[in-house]
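A single protein chain has been removed from this complex, and every other one stays in its place.
Here is chain A:
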Amino acid sequence: MKSNNGSPVLIKKHHLEDWIGRIYTTFCVSLLVIIIVSMMYFVASKGLTTFIKDGVNVGDFLFGTKWDPNGDNPVFGALPFIAGSFATSLLAALIASPLSICAALFMNEIVPSWGKRLLQPVIELLAGIPSVVYGFVGLSVIVPLFRDIFPGQGIGIAAGALVLSVMILPTITSIASDALSSLPKGLKESSYALGATRWQTIYSVILPTVMPSLLTGVVLGMARAFGEALAVQMVIGNAPHVPRSLFESASTLTSVITLNMGNTVMGSVQNNALWSMALALMVMTFIFVIVVRLLERRHRL
């Protein structure tokens, strides 16, 4: 390629590279957008059929406590599942948040020398264990334990929440740990310079500063707990009723979908009702994402 003889080459090599790169990345981005939009469209169109074509009342669906799709008079009340999903993920976040925030503080503030070296691999391992393993351990260890200690059969929201809390530990811990390690050094040092002890520094300087990030971690952990299906399904019992105690068989949105989706025929009312629940799950995920965005915005200010 001659470049310095008066008539310049029309397209130079680095321009070509730029263009190829641009086209390729644009293609990737649009593919992503198309996938997300089409999934949303698909789930929404399926999920809304229940209300539009099959004539199920939205209010009855969201607040009805009776789920009997195969009876002579099919009833589609999804409240037991919605309540179960919220109860398990809230409880899981309640159990996991203090643990993971303390673990992150330990790693970054209290013993940064070997704490991080020890805990980082442990947390990565926790994140890598497949959910079916968590479920099986829950069914073999936690359920019999609860059965012996508490009244009931051991299965239920408590067992589900405990299994989930272990599953979301890594999510919350790693986000909290990232936030702590990205804290400007000056903040901590000036607090120490003022004579504050380590506890005072953590309590009144570090925690308030990273609070939005910690909450982001908790919300993302809850989102993961909300969407987890397999492990919960194995230990929660799956009775389509709002339970009277934490140790009574209950269901979540994800567990009822995975249990019934394969057995129902596409296009039947029951199948559409399952899609409506999938839509509810997706809406919840969006709400979680919006909450995270709001928290991040507050963090930036």
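The criterion applied here is as follows: contacts are C-beta pairs under 8 Å (C-beta built on N, C-alpha and C of every residue); 3 or more make two chains touch, one makes a residue touch a chain; residues count from 1.
In this section, contacts and distances are computed from a predicted model.
Selecting from "Fe-S cluster assembly protein SufB", "Phosphate-binding protein", "Spore coat protein" or "YceI-like domain-containing protein", the unshown chain of this assembly corresponds to "Phosphate-binding protein" (UniProt protein name). Note that of A:Gln120, A:Thr209 or A:Asn260, the residue touching the chain absent from this view is A:Asn260. When you scan A:Gly84, A:Gly160 or A:Gly237 for touch with the missing chain, the hit is A:Gly237. The chain not shown here touches chain A at positions 17, 20-21, 24, 28, 31, 67-72, 139, 144, 147, 152-155, 234, 237-241, 243-244, 248-249, 251, 256, 259-268, 270-271.
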